[in-house]
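One protein chain omitted, others in place.
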Amino acid sequence: MMNSPRFLLFLLVSLLQFTTGCAPRNPDAANGGKNVLHLFNWNNYIAPETVARFEKSCKCDLSQDYYADNEEMLAKLAAGATGYDVIVPTGNALDTLIRQGVLSPLDKSLLPNFRNINPAYLDTAFDPGNIYSVPYAYTLSLLGFNKEKIGQLGLPTDTWAIIFEPKYLKKIRGRVTVLDSQRELMAAALKYLGYSVNDTDEKHWQEAADLIVRAKPYWAAFSNTSYIKELAVGNLWVAHGYSNDMFQAALDAQKTGRKFTIGYSMPKEGAVLAVDSMVLHKSGKRHDLAHQFINFMLNGKNSAELTNLIGSGNPNLDALQYIQPEIASNKAIFPDPELIARLEMLRDLDRRQRRLLSRLWTEIKLR
Amino acid sequence: MKRGNPWLWFGAVLVYAFLYIPLIIVVLYSFNDSRLNAEWVGFTLFWYKALFNNTEMLLAARNSLIIALCASFCATLLGTMSGLAIHRYKLKVLPVLVFTPVAMPEILLGVSILLFFLQVLNFTLGMVSIIIAHTTFCIGFVAIIVRARLQGMDESIFEAARDLGASPWQTFRLVTLPLIMPAVVAGALMSFTLSIDDFVITFFTKGVGEPILPIQIYTMIKVAVTPEVNAISTLLMLLTLVMIIIAARLESNGLSEGNEKSRKTAKQAAK
Partner (left out) sequence: MKEKRLARLLVSGPPLLFLIVFFVAPSLIMILTSLRFPGEFGGLAPITPPSDQAVGEYGFTPDAYQFFFSDFIYTEIFLKSFAVAFGTTLICLILAYPLAVLIARSRKHLRNLMVLLVILPFASNFLIRIYAWMIILGPESALSHFVNTVLGAFGIAPVTLLFSPFAVLIGMVYVHLPFMVLPLYTNLEKHDPSLLDAAQDLGANAWQRFWRVTWPLSLPGVFSGSALVFIPVLGMFAVPDILGGTGDILIGNLIKDQFLGTRDWPFGSALSIMLTLAVLSVAGLTTWFARSATGQRAL
């Protein structure tokens, strides 16, 4: 038996298993306790140059993990993900995190650049006095469109009606996508109907759901990311999406020499404003590095890099001088003060409302 | 009725074509010099190069390998014991526990282990949780293979050994183990393959920050499909192909060799 090649194979395999070790890999252990800052951030939400500069200035490593939406981030945190120093949640997720009590207060004395932030974006309803959060960037959820095509068809571009009213939709059947997000789509419908995005009246929700179901047959798909490419190549003529994605689409269309341009603007009924803030998670180990990072990102030049890269809105007044003029003058990225008033931030729902919304969403998807 | 009906052959060829053409397309397009998986443009190894520069992917591959090795080791150990026990003793509970995870939809196992770790053990999800989850459903596969092997064997060997005064441990070490070894190794290889490929259970039991191969592939498919996915798919297919062929060889060789061995042992016992 000892000579059997099969037995040798078995031994070899067992040896391999023991040497590679059945021990779990711990990111902290793997880094050997070096200076590491753990950042939990959106995909594609920080410029690589910024990261490199930060790592040089703090003589540390920035370890990043990503999520594609707030729900995913919250679900992962709920599933026990620990060890993140800085997280960048959007308003309603921030709301949840504060109420859950998992954030550490910021030490403003370590954040001299805090004064750079535009006061219009401070003191939100869920974090008055900005005890836990500092604004990082913001986006608007709005409509992007193929200027030439929509102009030809004579359709309005300043109202949500273009994605909800059959009289407009029938001219663009199969060329429209909407966001695949319960909150975002319902918010757009509620705004169009004249309600607040945070309206929790069941009757209003049913109205919004009915509006959506009526318009659904004309839509090509529910899409969170692919619409960027489809707009830029001309397959889609109208898309419900995020302002920085529209910026990307417009840029792509320009770069590839398309015969059309992508326009985007905030509908007159109003839209959702998503402000992403930097927060400290209690389970983070390096609060010192975290504060260094936050202060670094509050510096105008660093903050502007992201805006110049992806066209995200910037709440940092000091950053304005570093932002490319075409972006700074874009009203969809930097809305006028009167328009800002019509923007609303989403608040988190309680469990009853979440269940109800989930059921409405299932119906919307199925009908 | 050994001659094949031509209609049957035709149908069979169609089914094989149906099974293989999609996979061949995936492999072909991994060498395609085009971002779109639409038409053939030219031959290139660009996507493979991109793959090897993709640190996230390499890390995911390493993690998946570690998980698969650990899970298959544990599953083989526990599965062999289960196979032996179920075959040898008239057990009522163990067979149910061993075979149910194999039969149930994977999502149920994934979800229940997720809940268990979070609520009862208050254990952070990570590689360990994945290893445990994989072991749980692989035990059944190993047990099935080992038991099938035992069922095909001649019981008189064991009786002969016992009559000659061997203790249960000696019987196991000198008679049983060598005879079931092909099944054990086949089971180990099968567990390894199942673990590396597993998507659903890993999806629910993985932690944050540690990339795992099938999840990486899934993210790539959902977010930005590039022929890199084709490249990694081809490599994975190659790996599992090799594993399966080895396992199959061992099993069929094992059958004939096993009979050889048992005849030899019986002869020696008779001397």
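A and B are the chain letters, set down in written order, and residue numbers restart from 1 in every chain.
Criterion: a residue touches a chain if its C-beta (ideal position, glycine included) is under 8 Å from a C-beta of that chain, and two chains touch if they have at least 3 such contacts.
Quick caveat, the model's predicted, so the values are computed rather than measured.
Just to confirm, in the complete assembly, which displayed chains does the hidden chain contact?
A, B
For the chain left off this view, which of A:R115, A:K282, A:K301 or A:R355 is in contact with it?
If we include the chain that is not displayed, A:R355 is the one touching it.
Touching the hidden chain in the complete assembly: which of B:P101, B:G126 or B:P211 does that?
Candidates B:P101, B:G126 or B:P211; residue touching the omitted chain: B:P101.
Going by the contact rule already stated, which one of B:A50, B:L65, B:L177 or B:I244 would touch the omitted chain in the full complex?
Of these options, the touching residue for the absent chain is B:I244.
Can you name the residues of chain B that touch the chain not displayed here?
1-2, 4, 7-9, 11-12, 15-16, 18-20, 22-23, 25-26, 29, 36-39, 77-79, 81-82, 84-85, 88-89, 91, 93-94, 97-98, 100-101, 103-109, 111-116, 118-120, 132-133, 135-136, 139, 143, 167-169, 193, 196-197, 199-200, 203-204, 214, 217-218, 221-222, 225, 229, 233, 236-237, 240-241, 243-245, 248, 252
Given the full complex, what residues of chain A touch the hidden partner chain?
71-72, 74-75, 78, 96, 99-100, 180, 221-222, 348, 350-351, 354-355, 358-359, 362-363, 365-367
Here, only the chains that are shown with their structure count from here on.
In their shared complex, at which residues does chain A touch chain B?
Interface residues on chain A, with respect to chain B: 1, 4, 6-7, 9-10, 13-14, 16-17, 20-22, 24-27, 40, 43, 65, 68, 76, 79-83, 225.
Applying the document's contact rule, which stretches of chain B touch chain A when the two form their complex?
Touch list, chain B to chain A: 63, 65-66, 69-70, 72-73, 114, 117-118, 122-128, 131, 174, 177-178, 181-182, 184-185, 188, 207-210, 223-224, 250, 254.
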